[in-house]
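All protein chains of the complex are present and in place, except for one that has been dropped.
What follows is chain A.
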């Protein structure tokens, strides 16, 4: 374990900026989101590095799978048509201070995009992304990552670096060779850690990682996602979807903020005879998501679309991907839903169906 004094953080980041494009949580007007480190150095922007807010409003998935990504240029010349892939330029991304739920969401995205045929757009970003996880030793009201067997204080591997934010320092350990390399290449910024502090932090982490699992009184833990999986037919056909759909505004905010939602659209943009093809995030809650050109729509009703979203995450994805659930319990969806539809409520309602 190595310590970086908080008052040295900016110098350290400036140094590694030679190699990486750094993204980190930044507070602006009371909202914390990932932002370019470079921008925080501009005094007139009012941006402040924020290592304390637990969860950014938007998930960092956009660094692997951008909201909108133009990938193809086309050119038409009479009957002739040409396509050219756009190149990805720039330095590798280093995402500093992401939480372990978001880190785990990258594994879920990997399952989708890196399985054959490999999505090259995703792969090239993934291969040039370094992650630095901020270990959680507390949880927010909307957190439930442990329901999905994610350890908030972090595991040993997955990210390139992990750190504890404790008193006046950030206490780092490496999770990959690349992480080790950063610690050794920039060793002048780090100092050794007293064994008692290391022991104390590790103990706290172990306790916290196991806390909710051990706490059977937590209502969330009585609605394990496996229940839904085991009773899928009854839950699929129950009235809960219509009840939830009566509230749903179909705004799609849950899908946009979700770190594991990965559905996308492909569209062309043109100016005269040339233009670009881009892909952008899309939402299964929108009726035109499945509406076909001739007008048929297999999921015409809101309840069908709402059900599809939860079933995809909790039933279909695990069926397809060796029991891996497509939710990391970050709580963004329930924090942002204007009508308070949340996945833990869905699990509770599903539990009700089972008990009826």
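Operating definition for what follows: a contact is a pair of C-beta atoms (placed from the backbone, for glycine too) under 8 Å apart; a residue touches a chain by one contact, two chains touch by 3 or more; residues count from 1.
Basically, contacts and distances are computed from a predicted model.
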| item | value |
| --- | --- |
| Per UniProt, the name of the complex member that is left out, chosen from "FAD/NAD(P)-binding protein", "2-oxoglutarate ferredoxin oxidoreductase subunit beta", "Branched-chain amino acid ABC transporter permease" or "Sulfurtransferase TusD" | "FAD/NAD(P)-binding protein" |
| Touching the absent chain when the full complex is considered, from A:13, A:121, A:248 or A:333 | A:121 |
| Given A:30, A:79 or A:177, the one touching the chain that is not displayed | A:79 |
| Touch with the omitted chain, as defined above, among A:284, A:327 or A:346 | A:284 |
| Interface with the unshown chain - residue positions in chain A | 71-72, 74, 76, 79-83, 85, 87-90, 112-113, 115, 117-121, 124, 128, 232-233, 236, 262-270, 275, 277, 279, 282, 284, 289-296, 298, 308, 311-312, 315-317, 319-320 |
